[in-house]
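One structure coming up, written as structure tokens, with questions to follow.
The complex appears here minus one protein chain, its other protein chains still in place.
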Amino acid sequence: MKRIYLDHAATTPAHPEVVKAMLPYFTGAFGNPSSIYSYGQETKVAVEKARAKVAEFIGAKSDEVIFTGGGTEADNFALKGVALANERKGNHLITTSIEHHAVLETCKFLEKQGGFKITYLPVDGYGLVDPQEVKKAITNKTILVSVMHANNEIGTIQPIEEISKYVKEAGILFHTDAVQSVGHIPVNVDELGVDLLSISAHKLYGPKGVGALYIRKGTRIFPFMHGGEQERGRRAGTENVPGIVGLSKAIELARQEMDEEAKWLVCLRDRLIQGLLENIDHVHVNGHPFWRLPNNVNVSVDFVEGESMLLNLDLENICASTGSACSSSSLEPSHVLRALGLPPEQAHGSLRFTLGRENTADEIDLVIEVLSRIVTRLRAMSPLLKIRG
Amino acid sequence: MKRIYLDHAATTPAHPEVVKAMLPYFTGAFGNPSSIYSYGQETKVAVEKARAKVAEFIGAKSDEVIFTGGGTEADNFALKGVALANERKGNHLITTSIEHHAVLETCKFLEKQGGFKITYLPVDGYGLVDPQEVKKAITNKTILVSVMHANNEIGTIQPIEEISKYVKEAGILFHTDAVQSVGHIPVNVDELGVDLLSISAHKLYGPKGVGALYIRKGTRIFPFMHGGEQERGRRAGTENVPGIVGLSKAIELARQEMDEEAKWLVCLRDRLIQGLLENIDHVHVNGHPFWRLPNNVNVSVDFVEGESMLLNLDLENICASTGSACSSSSLEPSHVLRALGLPPEQAHGSLRFTLGRENTADEIDLVIEVLSRIVTRLRAMSPLLKIRG
Amino acid sequence: MRGGPTQYSEKVMEHFKNPRNVGEIENPDGVGQVGNPVCGDIMELYIRVKDGIITEAKFKTFGCGAAIATSSMVTEMVKGKSIEEALKISNRAVAEALGGLPPVKMHCSVLAEEALQSALEDYLNKSKGELPSEKVKSK
Partner (left out) sequence: MRGGPTQYSEKVMEHFKNPRNVGEIENPDGVGQVGNPVCGDIMELYIRVKDGIITEAKFKTFGCGAAIATSSMVTEMVKGKSIEEALKISNRAVAEALGGLPPVKMHCSVLAEEALQSALEDYLNKSKGELPSEKVKSK
């Protein structure tokens, strides 16, 4: 049976065009961009073209885009770089309780090792941050606010523009983790009003292990990676030329296809949500009904646990994801679902389906059918149904 | 005219077999290794196989190898991770004045921002560190010694084993930057006696943007990249699966071909050195005559400047490198050549040729011939020849 | 949404796919319930005992793949065993019978052992001292 891949928030396949664009830079044009002979210059030109493309796509200037080794590095770079460079101004950072671990763990590190104070803002039942809460949290020690653009688990899109107003008013730097939004919904650094923005290629049909950090001109930030003078001294290390070219190709394709694709994904998404609600009792949708990524479906299925649903789906060649404790080595359910205020059973019974450009309506219908069967089977062995049902 | 590439220390082309090994992981087996469905597990298995291969090659255990985004990240990780994790024990680090910038700039950052004290050991005229100097530099505050295995500019190979004795005696952690040696000369972590060792794939016919850090079991070190639980919590970020597979394929090929290749490169290397000495007056070889990478030729040509030689070579499709100020944006000549005690004119007149598996004896002969012509031409316009000649 | 190292053995997957003894026993001789929804694992284990021998065992489980497989396995293991023998079934024995469990999933086997012990205790309490009860208390 053909595999049905519904975990595009975890990673996407590289677009065949992306791989094609990368290939010449492995063996043919392999020169080091830092070399001064014309052969290295070829790859330097490739990197600069890529930079211009990425910059243009998010409404930035070329020299405001720094390539990194992925979204996690971009987040680490942004937070640690700004925190250390602005330590004298203050030691307070504001973020939210539903950030990706790349932001949250970096914050914990800064708290523990750097003596920084971090405010973790709560979210409402839909996963939305209240801009007023951001405003209230700002003190005269605050040097950075970091609020993700779109959440990777529940797909909720934050009111970044509104939050930005308060942050800018206070003259504070503003970072957004846009790893899940870039290439999927419009992202413009000026419209969002952010100073730093993280991108990861493998979430938009680019290769793994490459990303970018947008840094608004004039932003005080330390390098995260020290060494050579690559990226104008802001990120040392020999440039991952094929990866960078792959990222820019993915961006180019997104520019062409994003709008159409988003419309189509919203169709599929709503078809899946409707289908699940209609065919399975006691299903709840997590996240926001409207401020939601086009490709994200997150549901809780009462009385059954996520990993056991996932494994059953896997046996039928369907790839999805769960926020259940049982799928994490920490044995705690998703911090995002907990932040929504979900009762633990519902957090444990969550499933995430994230759709992509190759999914079809038939696949969606099959998933609904298969999951109904699975849930019936698992509920038959669930002690919760009797206790609560 | 066919290009003659003699800058393998800057970067190598990916081996065609490496690219072939990587390809399936872009579009076919693209799953996220952290996913729990069998599809993600495929890539997890690929990553673990790669880890085992890399580990075996350097005499390490699998769980002592952490994949990174390159050699620079490995160096940053090793130095910052060990420094911060062992701060309570002491604040003193020892390194050498000829390290790669990935080590030196990280040290400067630790000095400036972290309050660490760094000793930069001198080297002799061949670029060798004296193990006795290391011993003398150790204080009761010393927490880490970092000495590179082989130098990227002059190819000098350090007496790591001997240095290790003194470092271990004092119970201190020992890091070596083996970016230029792994895959080119034998590297075994136990024989070298090191606790941490940096690797970069693109220096051994692997892809750019991926590397590894060996961390001996029990070494106190903080993660450098915070976020998800990848790499057993030691290096967050979605694994660059194709890159990691590419690195391990490059290692596999090195295991098979390294010895033969080294013999061949030594032949070519010595042919080039002899040819230059015989055909051009006033040429000096930089680096050690014996403790030298098989592929490294570094010479100073009196009375002429490096960049102008390089550009002329480039015009004849020959790629090389120089330690001249004029090729760097800092306008300072190579810190390595200066550390050897070279007079500034000789540092400015340096050329580095680093050979690789595809170079031929004919190419070497052509380079000698071409460079002789270039030097004659440039010397004709050099005021130094008159002044000093 | 992170993933742990959950590569299950074939045996685990086999029990997960075809769990044995799912369901409840009406008027059981012993019943144990352990775990709680907050942790994401609940197991109920029912036993029928005749002449000191466990003749039937059934379970209901809310939990992950390993929780279901260990429930299934433990019910298989106790059938036909005496109470004394059943009391000796350890979580390790369950895990081993399944061809091993990933480290983060060992707690599921603990849960299975606890469910069994709790059902046995329930039986012993009901039937009052057919066996030296210190054995149970010492648990």
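The chains carry the letters A, B and C, assigned in the order they are written, with residues numbered from 1 in each.
Here is the rule we use: a contact is a pair of C-beta atoms (placed from the backbone, for glycine too) under 8 Å apart; a residue touches a chain by one contact, two chains touch by 3 or more.
Everything numeric here is computed off the predicted structure, so don't read it as measured data.
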Contacting the left-out chain: of B:T119, B:Q158, B:S324 or B:N359, that is B:S324
Touching the hidden chain in the complete assembly: which of B:V304, B:I318, B:L355 or B:L371 does that? B:V304
Touch list for chain B against the chain that is not drawn: 9-10, 101, 152-153, 303-308, 311, 315, 321-331, 333-334, 343-345, 348, 352, 380-384, 386
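Simple rule for what comes next: only the chains that are shown with their structure count from here on.
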Determine, using the mean of C-alpha atoms as each chain's centre, which chain is farthest from chain A. C
Nearest to the mean of all protein Cα atoms is the Cα centre of chain A
Between chain A and chain B, what distance separates the C-alpha centroids? Give it in angstrom. 34
Whole-Å gap between the CA centroids of chain B and chain C: 56
I'd like the Å distance between the centres of chain A and chain C, where a centre is the mean of that chain's Cα atoms. 40
By the touch rule stated above, which residues of chain C touch at least two different other chains? 2-6
What residues in chain A touch two or more of the other chains? 10, 101, 307, 311, 321, 327-330
